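Handing you a structure now.
Removed from the display is one protein chain of the complex; every other protein chain stays in position.
A and B are the chain letters, set down in written order, and residue numbers restart from 1 in every chain.
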Amino acid sequence: MILMIGFKDITLWIHQMLSGYLNPGWVVASEALLVGLAMILLVVIMAVAMIYMERKVAGFMQLRLGPMRVGLWGSMQAFADVLKLLLKECLTPNGADKLLFSLAPFVVLTVSFLALAPFSFAPGLQLWDLNIGVLYISAVSSIGVIGILMAGWSSNNKYSLLGGMRSGAQIVSYELSAGLSIIAIVIMCGSLSIHDIILSQSDGWWIFKGHLPAMFAFVVFVIASTAELNRAPFDLAEAEQELTAGFHTEYSGMQFAMFFLAEYTNMFIVSMVGTTVFLGGWMPFHIVGFEAFNHLMDYVPSFIWFFGKTFFILFLIMWFRWTFPRMRIDQLLKLEWKYLLPLSIINIVIAAFITIMGWHF
Amino acid sequence: MGVTEDNLNTFPGEVYRDDAGQANFFVTSIDKLANWARSNSLWPLTFGTSCCAIEMMSAASAKYDWSRFGFEVARATPRQADLIIVAGTICTKMAPVLKRLYNQMANPKYVIAMGSCTISGGPFYYYSYSVVKGVDTIIPVDVYIPGCPPRPEALLEGMMALQAKIKKSRAYVIDSPKTKQEE
Partner (left out) sequence: MSKEELKAYLEVNFPTCKFEDTIDFPVVIVEQGQLLSLLKSLREAPSTDFDLLFCQTAVDYKTRFEVIYHLSSTTFRHDLVVKVLLDDREHPELESIFSIWKAAELFENEIFDLFGIRFLNHPNLRRIILGDEWQGYPLRKDYTDANILIP
């Protein structure tokens, strides 16, 4: 079933309404403003949902209930947390480099927001369909390392510096594997643009179509992305027992909330990339040949499919946190450089071979 | 019997009230919102010295579970923690460390003295040469939880008492400037 009103109709209607009132320059500006507000709203809603989800998932994994008292079943817990962080005193340590110290959370947060641009949440609901979508996301998320290094350096605290350096090394290493695992699918699809990748999955998701290399690339992608996010089991740089809080030790109040928000936004972005490239974006789950089943799957709206898959990968990432013990920094880097990277390269070669021979579905 | 909103009038601790019992309408509402947020999202600092720390860990884990109240995120750095639960004996060697941690915490900060060693020196009050006789000689304490060690349920009640105390306090204390007559 096709939705009665598509998102393209809605955006076209808004555009025509604005063009009726304003001249073209102002139309572009006001559309940019609306889109910015929509993105901020999306990030805020997703952050609140993810904070609540993380607490509840953590609780249920450990056989306990998470937040229960704040609102019905603890649903207002995220709001209480964010409001409290807003109202806390913002400290700057004595010998800290004031400009860098204040700038670091903004850099990390801005980079997270920038990477939201090319994603396609439903057919017609895409902010910016550039022809190098996947490469853009990968490139922009790399800039976040600068923010982390700035935070670690400017805190005037040796543990922050160590934490920042370790984080930087870890993120820079794991970007390689993450990028290479996406490239395996890009080879099979033939285009870097997000829209093309999703459309090429209309007869089946890439994780099923490109069998062996795609499944292996998915596994490598999830591992590498968890490491890029500094989440367990790769959270040595901010683990409590190791380095108090790593690069964000000296931050409190709103600045810490920005790091917090940036981490959840990055989690969301990474899940969206995984959904788009491996799990079919907003494409419903079709099995070639079962037409009745396919029609049934089409009844579920596309953005529900998209967010469902995104939440599935988010749940995977949160599941890892409470399952695996933490890795040491040398084990972490050894895993990447000695195991994941060579295997990813071999995977790309196999993917290219399969594409040339036409052995994918 | 516990500390609730009703019997807070007879609460023996310090409760901030307005000057003439009156308040600006806006400030009261913001106070309520700020106090609601602060009391429901108290992040404790992981600070446990001895046996009371075991009870604190037990209160944090699955059976008693203080994360139901919002206390889950226990930050290891004092900059991001709101609450320091002093759980365990404080010796004279540890006292400057505790004072430094308390100073590093960001306002608004709260202190819970858990167990008899932190209230008054506990079983070490008369005979010991090195135990600080009560942690309130070093840092200001909001809630005292007696026990040696207090059960996890007692710790949870102490934390709920702190939540009730925060809800009754003034979030923003604005000192009115002294006029010439008041000097």
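To be clear about the criterion, a residue touches a chain if its C-beta (ideal position, glycine included) is under 8 Å from a C-beta of that chain, and two chains touch if they have at least 3 such contacts.
Computed from a predicted model, the values in this text were never measured in an experiment.
The undisplayed chain touches these shown chains across the complete complex, B.
Although one chain is not displayed, chain B still touches it through residues 92-93, 125-131, 133.
Going forward, only the chains that are shown with their structure count from here on.
Centres computed as Cα averages put chain A at a distance of 37 Å from chain B.
On chain A, the positions that touch chain B within their shared complex are 55, 58-59, 62-70, 74, 76-77, 79-81, 83-84, 87-91, 240-241, 244-245, 248-253, 256. Note for the complex: chain B touches chain A at residues 33-34, 36-38, 40-41, 46, 61-63, 65, 67-70, 72-77, 79-80, 82, 106-108, 171.
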